[in-house]
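Have a look at this one before I ask anything.
What you see is the complex with one protein chain gone and the rest in place.
This part shows chain A:
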Amino acid sequence: MVQKLDTLIETPSQTAGPYVHIGAIPSFAGNPGIYPEDLGLRAIEDGAQGDIITITGAVIDGTGWALRDAMIESWQADAAGKFPGQDGADPQVNGFCRFAADKDSGEFTLRTVKPGKTPMRGGGFQAPHIALWIVARGINIGLQTRIYFDDEDNSTDPLLKRIEQRPRAETLIAKKTGEGQYRFDIRLQGDNETVFLDM
């Protein structure tokens, strides 16, 4: 008999289900007032340094239908590449934002600051990106992905370089649609399926 490991095993995930908004975004569920304000309403506060941008998109299922019940969370560095809590980070950048797809159109909007490049362990930098986590009914474990930007130099990014099927890297790159405006659709399945991460 071998020795027993003293490590624990992560708690298994379950779907967030159709009513995730009751707990996460009570106002969206039609229940304002339980808390003073929903958590993570804004990625940035007034006065955040850097380029203020708006990313619009949808979470699209294998039939081409935009989910109306998805919840998305984002996490990112400030314009200088510092994460909230790190020394010298921009105090006006919350970094975290929580948002839902619109219940009529399925579109979501993230207003934030464009992040700077961030350092890698062991040297080198990652291209500017925003980490996303997507949960919904029918998604049994939250899906991790990232938003990169088509007007940045993504050529040396270690994650993008790791995508063996080169056309798939395009699924992680938001397209500029106007000054400070980007489009980023998340395709859960099928043609142009978004790259999801295990990190």
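We take it that a contact is a pair of C-beta atoms (placed from the backbone, for glycine too) under 8 Å apart; a residue touches a chain by one contact, two chains touch by 3 or more; residues count from 1.
Going forward, contacts and distances are computed from a predicted model.
Q: So one subunit is absent here. Using its UniProt record, which name fits best from "1,2-phenylacetyl-CoA epoxidase subunit A", "(2Fe-2S)-binding protein", "Protocatechuate 3,4-dioxygenase, beta subunit" or "Phenylacetate-CoA oxygenase subunit PaaI"?
A: According to UniProt, the chain not displayed is called "Protocatechuate 3,4-dioxygenase, beta subunit".
Q: From the list A:Asp61, A:Glu107 or A:Glu152, pick the residue that touches the absent chain.
A: A:Asp61
Q: Can you tell me which of A:Gln86, A:Thr156 or A:Thr177 touches the chain that was removed from the display?
A: The single option touching the absent chain is A:Gln86.
Q: Touching the hidden chain in the full complex, which residues of chain A are there? Just list them.
A: Residue positions of chain A that touch the missing chain: 6-24, 26, 29-31, 34-36, 39-40, 61-63, 65, 67, 69, 73, 75-77, 80-87, 94-96, 116-121, 125-126, 129, 131, 133, 135-144, 146, 158-159, 162-163, 168, 188-190, 193-199.
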